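Below is one structure. I have some questions about it.
Of the protein chains in this complex, all but one are displayed in their positions.
Think of it as A and B in the order they're written, each chain with its own count starting at 1.
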Amino acid sequence: MTNKTLRNNIAFYAIVVVIVLISVFPFYYAILTSFKTGTDLFKVNYFPSSFDFRNYIDILNNGKFIRSTLNSIFIASTTVVFALFLAVTASYALARVRFRGRGLLLMTILAVSMFPQIAVLAGLFELIRFIGIYNTPWAMILSYTIFTLPFTVWVLTTFMRDLPVEIEEAAIVDGATPWVIITQIFMPLLWPALVTTGLLAFIGAWNEFLFALTFTASETMRTVPVAIAMLSGSSQYETPWGLIMAASVLVTVPLVILVLIFQRKIVSGLTAGGVKG
Amino acid sequence: MFKKHTLTNSPTSSLQQQKQRAAFWFLAPMLLVLLCVAAWPLLRSIYFSFTDTSLTDLYGGEWVGFKNYLSWRTLSSGRTIYSGTLVDPAWWNAVWNTVKFAVVSVTLETIIGLMVALVLNAEFKGRGLVRAAILIPWAIPTIVSAKMWAWMFNDQFGIINDMLLTVGLIDHKIAWTANLDTAMLSVLIVDIWKTTPFMALLCLAGLQMIPRDMYESAKIDGIHPVKVFFQVTLPLVKPALMVAVIFRTLDALRMFDLVYVLTPNSTATKTMSIISRENLIEFDKFAYGSAQSTLLFAIIAVCVALYIWLGKLDLNGDKS
């Protein structure tokens, strides 16, 4: 009997180890590679063999990469702030006010967030050319709204629906208008949800590739994902793997740290966005 | 004043009116923005697909009807020549690639995700750490994971070939991403690696809503764990799982970035999004690409409509 439970335990932990290994290994290997240069790069190692910071020095001295990072930070933050600003008031209306067509409206918003982005590419391209923001960060900020805004509205609506009704009613009796209720009562109560939603939207905007690829022309306007995808070596046939891995690690580590810090909240945000429906 | 209210049946008082007025102004900016960035471009894209607009001359296009979708002319010899996306083998290749990718990836992600969730649902030491670990693939940008795996799949110096050679599963190095037979497999592996955590976490959230005493009573009754899984667990997580599946399917159908970076220009993996963009931007067949993107939109719209119709999904805000 104990033999059997022991065997079961070992099998269970073996599965756990395999899950963790598969999850973590590619990132671990990227870090490993990022510290390798020259011919070291072409020897397969499973454990750290050399610590050469040259890739990191190179990528940080490469002005274009820094520029792309700044572009990405600016674009993702602006998009998120913009989306949250519009979404907070909209989600109050969707969560707390009864009106005809509310269900349909919510569904439409969800549908927009599930949009194939390619379907609007041609129209957006025209719009962006028309406004004259092609090849500027504003092109991305405008186009990212198409997925960040519905997402934030949807998630905040589910969070806002869960706030107790009586607190809102107490505020109404106290003479609070809907605007005061949102800004002075709900926002302070919802800030964890706002942070989570904002973070998820930020990650979405940070990782976006199709629009960033299409709406930028010059290297200085690229965002991080495009820059990494386009990173090339001295010759066309040589891929600078060490450099690419160093850049990848640099843009991923902050994200991984953020995600691990906000682990629990992110899961609740994802569930709110995905499951509660 | 008094008369007025005893006589009229005013359905809304000033409080409701005030709230609804506020709701209108709260929703208006968001709706306006969505109209500008989603509805208008979508309509323009659809419009372009019926014209011969080109990338260099966006306003010079003329209405051509269904020419980009399907058209034919009969030659003097009596032979009929068809043209348009619907008879374009490259398009149909992309359609099958996308469908194949969506079906296989979502199926495997769901199964593996559920399995991982079941493991994480058990109480064991270090569970928090494991949950953190599986979040890592999800947190890594798609482009970065594509590059990481491209390096691991590298034919000459890749660690995958090294591993498989060491174990003896293969006898020569394989060009995973370049080879037509293995390109799709590579894309699937990376996508499953990256997206299974998302599925696992959603499943886990569903599992944790099942009360523990349900398992305990099943255990006391001596029901086999496998039977418990299929008769208790699965039916209870199914609603949550189905929503996750539809979201993932829609996501898989629009797949673009991973394929673009991992297996560029491989006909074995070109998806509908890839081929639409190629025509739109790179090949200067703007209107033709628009037709393809419109078709993709139509396919996804039909999927969603079918799902809502079949599943009677309650996305309504009211719980009543």
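As a working rule, a contact is a pair of C-beta atoms (placed from the backbone, for glycine too) under 8 Å apart; a residue touches a chain by one contact, two chains touch by 3 or more.
We adopt the following convention: contacts and distances are computed from a predicted model.
A.B. asks: UniProt name of the unshown chain, from "Gluconate 2-dehydrogenase subunit 3 family protein", "ABC transporter ATP-binding protein", "Peptidoglycan D,D-transpeptidase MrdA" or "Glutaconate CoA-transferase subunit A"?
C.D. replies: "ABC transporter ATP-binding protein"
A.B. asks: So which of A:M107, A:V180 or A:L260 would be touching the chain we can't see?
C.D. replies: If we include the chain that is not displayed, A:V180 is the one touching it.
A.B. asks: Which is it among A:I31, A:A111 or A:L189 that touches the chain not included here?
C.D. replies: A:L189
A.B. asks: Of the residues listed, A:A14, A:I57, A:A170 or A:I257, which one is in contact with the missing chain?
C.D. replies: A:A170
A.B. asks: Please identify, in ascending order, the residues of subunit A that touch the omitted chain?
C.D. replies: Counting over the whole complex, subunit A touches the hidden chain at residues 164, 166-167, 169-176, 180, 184-185, 188-189.
A.B. asks: Which subunit B residues would touch the chain omitted from the figure, given the whole complex?
C.D. replies: Residues of subunit B in contact with the hidden chain: 1-2, 5-6, 9-16, 18.
What we mean here is this: only the chains that are shown with their structure count from here on.
A.B. asks: Taking each chain's centre as its mean C-alpha position, how far apart are subunit A and subunit B in Å?
C.D. replies: Taking the mean C-alpha position of each chain, the two centres sit 16 Å apart.
A.B. asks: Note which residues of subunit B are touching subunit A in the complex, please.
C.D. replies: That would be residues 15-16, 18-20, 22-24, 26-27, 29-31, 33-34, 36-38, 40-45, 48-49, 58, 116, 119, 122, 124, 126, 129-149, 151-152, 154, 156-159, 162, 193, 197-198, 201-202, 204-206, 240, 243-244, 247, 250-251, 253-254, 256-257, 260-261, 272-273, 276-277, 280-281, 286, 289-290, 293-294, 296-297, 300, 304, 313-318 of subunit B.
A.B. asks: Under the definition above, what is the set of subunit A residues touching subunit B in their complex?
C.D. replies: For subunit A paired with subunit B, touching residues are 12-13, 15-16, 19-20, 22-24, 26-27, 29-30, 33, 41-44, 46, 86-87, 89-90, 92-99, 102-103, 105-107, 109-112, 114-127, 129, 142-143, 145-146, 149-150, 153, 157, 161, 172, 177-179, 203, 206-207, 209-210, 213-214, 224-226, 228-229, 241, 244-245, 248, 251-252, 255-256, 258-260, 263, 266-267, 270-271, 274-275, 277.
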